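Below is one structure, written out as structure tokens; comments come after it.
On to chain A.
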Amino acid sequence: MVIDQLFWLFFMTFILLLIEGFYCVTVTYNLFRILIGLEVLIKAVTLFVIAAGYLSGHLALAQSIVITIIVIEVVVVVVAAGIILGFFREFDSLNVKNARRMKG
Partner candidate 1 sequence: MMNKEALLLAAIFAPIFGALILPLLGRVSQGLRNNTALALVALSCLCSLSFIPSVMGGKNIIFSFALPLSLSLTFYADTLAVFMAVVSSFIGAIIVLYSFDYISHYDNQNEYYLMVVLFLGAMMGLVYSANLIYLFLFWEITAIACWRLIGFYRGQRDVLKADKAFLVTVFGALVMLIGFVAIFQQTGTFNLIIMRGQVLPDIIVALILFGILSKSATLPFQTWLPDAGVAPSPVTALLHAAVLVKIGVYVFARLFLMTFMISSSWHATVMMIAGASALVAAGAALVETDIKRLVAYSTISQIGFIFLGLAAGNMVGAVGGLLYILMHGLAKGGLFLCAGIIEQNAKTKDITRMGGLIRTMPVTAMAFLFCAFSVMGIPPLGGFFSKFMVISGGIKSGEIWLTLVFIVGAFMTILYLFRAFTLIFLGESKGYPSREGSKMMVACVALLAILSLAGGLLANYPIGFLKTAGYQMVGLLK
Partner candidate 2 sequence: MMLLSVLLILLVLISLWAVMTPLLLRAAIGLAATSALLTMIMYQLGAPLAAVFELSVCAGLISVVFVSVVSLTHRLPLKEFMKRRQSRIKRFIFLPLLLVAALAIMLTIKLPFQLQLPAADKISDVRVMLWNIRRIDLFGQIMALLAGVYGVLILFRGRKTDGD
């Protein structure tokens, strides 16, 4: 019984963090804050992987997966930061409007 309760606890946190992440990405006007949102999402997923590993007893597998995820997502976020710098260099502002020019 305890496993179900524990799973439900982790699942709730995961869902809440997801909502935070997605809300931040979609609502913000600032490009940097989008990055923050993305980072929150990644943290949520990492948490959930570890929780799954813990609950199902496959902790070793979960840990190795988390390590790989962290490495890859770091690179992604660094590239994203680079892009934001590129935007800044072009428009001197981090406003999301600059990223809406391609329509149709």
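Candidate entries met the following condition: all candidates are chains of the complex that A comes from, given by their letters.
Remarks
We adopt the following convention: contacts are C-beta pairs under 8 Å (C-beta built on N, C-alpha and C of every residue); 3 or more make two chains touch, one makes a residue touch a chain; residues count from 1.
Given the structure is predicted, the values throughout are model-derived calculations rather than measurements.
Comparing candidates 1 or 2 against chain A, the one that touches it in this complex is 2. Partner candidate 2 is touched in their complex by these residues of chain A: 2-4, 6-13, 15-17, 19-20, 23-24, 27-30, 32-33, 35-37, 39-40, 43, 46-47, 50-51, 53-68, 70-72, 74-75, 77-79, 81-86, 88, 94.
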